[in-house]
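For this view, one protein chain was removed and the others were kept in their places.
As written, the chain order gives the labels A and B, with residue 1 at the start of each chain.
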Amino acid sequence: MEYLLLQILNGVQLGLLMFLLAAGLTLTFGIMDLVNLAHGSLYMMGAYIAWTLIAWTDSFVLGALLTLPATFVLGIVVERVVARRLYARDHLDQVLATFGLILFFNELVRVIWGPAGKSIAVPRFLAHTIEIMPGAPYPAYRFAIIVVGAAVALLLAWLVARTRVGMLIRAGASNRRMIAALGINIELLFSLVFGLGAVFAALAGLMAAPVTSVKIGMGDDILILAFVIIVIGGIGSIKGAFVAAMLVGQIDIIGRAFLPDMLKTFLSPSAAASAAPSISQVLVYVLMAGVLIWRPTGLFGQRN
Amino acid sequence: MATLLASLRSPRGLLTVLVLVLLAVLPLLTQAFDQRYLLSIGTRIVIWAIAAVSLNMILGYGGLVSFGHAVFFGVGGYAVGILSANGLHSGWLQWPVGILAAATWAALVGTLSLRTRGVYFIMITLAFAQLVYYIGAGLEAYGADDGLNISRSRFPGVIDLRDKASFYWLCFVLLCGTLWFCQRFANSRFGFVLRGAKSNDLRMTALGFPVFRYRLAAFTISGAFGGLAGILLANEGAYISPAMMSWIKSGDLIIIVVLGGMGTLFGPLYGAIAFFALEEFLPPLLDLGGKDWGEYWQIVFGPMLILIALYARGGIDSLLGRTEGRRNG
Partner (left out) sequence: MAEPLLRTDRLIKRFGGLVATDTVSIDVHPGEIHALIGPNGAGKTTLVGQITGNTVPDSGTIHFAGRDVTRLPTHARVRLGLARSFQITSVLREFTALDNVALAVQAHAGHSFRFLADARHDERLRAPARRGLEAVGLKERADTPAAALSHGEQRQLEIAMALAGDPKLLLLDEPMAGMGAEESLHMIEFLRALRGRRAILLIEHDMDAVFQLADRITVLVYGRAIASGTPDEIRANAEVRQAYLGEEAAGTA
């Protein structure tokens, strides 16, 4: 019972991280109609920049906080130099150019930080466990990820639902021409959205770093998962991204946690151990295929 | 023959003939100059060119941005590998099974994905490729993540694939066959429907074409040739691994097609040559500029891709001038 609860929490934690990554992606997708494969690179850059700033300030919190404006600027630069030239292009151009950005960033990281991976230590004040239920200790750091992730998700929900920028974002996601008609400075709005997406991606990257590791290409595979999430949720829908991220988080963790035992009943333990993570990944893609067959534009996507 | 001679007069035709002749005699050249390493690059170029030509059938002529084409490397390769690991070494069995498996998978994926549009199509083809990737990564019996060394397909008395030059020539002949088919295919009634649907699928439907069926057929054919490339790739290194079907490889294939020229017959071949040439020769070139710069060649290649996407979508083929008469595409 406790084990199940802890695994569900792990799923929530993964889901929230994925949501942070997917939120920016779904907005750039929905508003600017940009397939940004390089979004995973911003996730990676967030982790690397945080590694440097944490070492420099000798404080996890301070370093993390400084990372956010730094990646905001990075996002703006990427938007101004490359991304904005792609909005009006077809998806193939976008795939190609942002694929180029991935190669560039992976190599840039190798030049600046070297080929070896880095690790960020769990901050000391979170390096303990807390008892969520009697007899169920849970790492405080993971719990902190959940708290921060949930807070940011709420902030984003408030931003989109209640503020003027959010109103424009919603309008833009459902009808791009409308914001143009409203006489809004679109270039500024696009830069802002892209920068914001970069910050969320970087936050996800830096928070994930102590749990996983900081390495070149760390954003490549997770990016595909983020794409799967926004496609399941429906492109442009924040709510959809949230629901899908939670679903995917649970499937992934439950698969990893419980499949090995189930598989052991008919596979050798080592085969079960290597098959389980794959099967949980496969399940995620099966979910996506199923959703798309059922609803070709995702759970909360625009239907025309 | 007359058309072949006529084509020699244009720079495009001349280049094509030159490239094909060079490729045909490559093993002799590498032997003469004792550059056996170049033959292995040449083999990879030819195999990837087959895959790129097959992707071009749907991407270039059909306008369908399939982002999971490397999956056919995997399906073809694993068909060979799994049969071989179970003691079935005959190429006469392995190859048809591999091609059939790839075509079947393509038909299945096509049935589900061709109902979606635009970005959803890109993502669903990617997702199905990832699905196979993770299945491969989970096959403990066949090496899981690490992959598996296999023995090469056997065609007793016909050809020994362990001989590098013979294997190269086999790949080259298969490339020529693929190009021949693609040329016929693009100009056939079928190809017209496919290209018409790329241009304006609403119009094609209104003319009375069940566009979905034609696209599905094209997708399946393309998958079969992709599977062939996978079979060759597995035999080239005598090795299979999930890495051969990672999404990055699918991206590489798209790059090759666009780099060479989408919807042109020889574009994918030019693209494959350029891609591998850049990979091989950009690093030493950069090393001239400074010590160890070559190690970071992708820092140049990445922005190059961006520039190509932004300003040079016609690819290498378009640098050779417009095609005589009508454009294919």
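Here, contacts are C-beta pairs under 8 Å (C-beta built on N, C-alpha and C of every residue); 3 or more make two chains touch, one makes a residue touch a chain.
What you see is a predicted model; the values in this text were computed from it and never measured.
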So which shown chains sit in contact with the chain we cannot see? B
Given B:Gly87, B:Gly157 or B:Gly208, the residue that touches the chain left out of view is B:Gly208
Given the contact definition stated above, which residue among B:Gly118, B:Gly196, B:Gly237 or B:Gly294 touches the chain not shown here? B:Gly196
Of B:Phe185, B:Phe219 or B:Trp293, the residue that touches the missing chain is B:Phe185
Spell out, residue by residue, where the missing chain touches subunit B. 181, 184-185, 187-193, 195-196, 199-200, 202-211, 214, 217, 326-327, 329
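Note that only the chains that are shown with their structure count from here on.
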Taking each chain's centre as the mean of its CA atoms, how far is subunit A from subunit B in angstrom? 32
Subunit A residues touching subunit B in their complex are 29, 35, 37, 82, 85-86, 89, 91-97, 99-108, 110-111, 220, 224, 227-228, 231, 235, 267-268, 270-271, 274-279, 281-282, 285-286, 288-289, 292-293, 296-298
Residue ranges of subunit B in contact with subunit A within the complex: 59, 65, 67, 112, 115-120, 122-124, 126-128, 130-131, 134-135, 137-141, 144-145, 247-248, 251, 254-255, 258, 295-299, 301-306, 308-310, 313
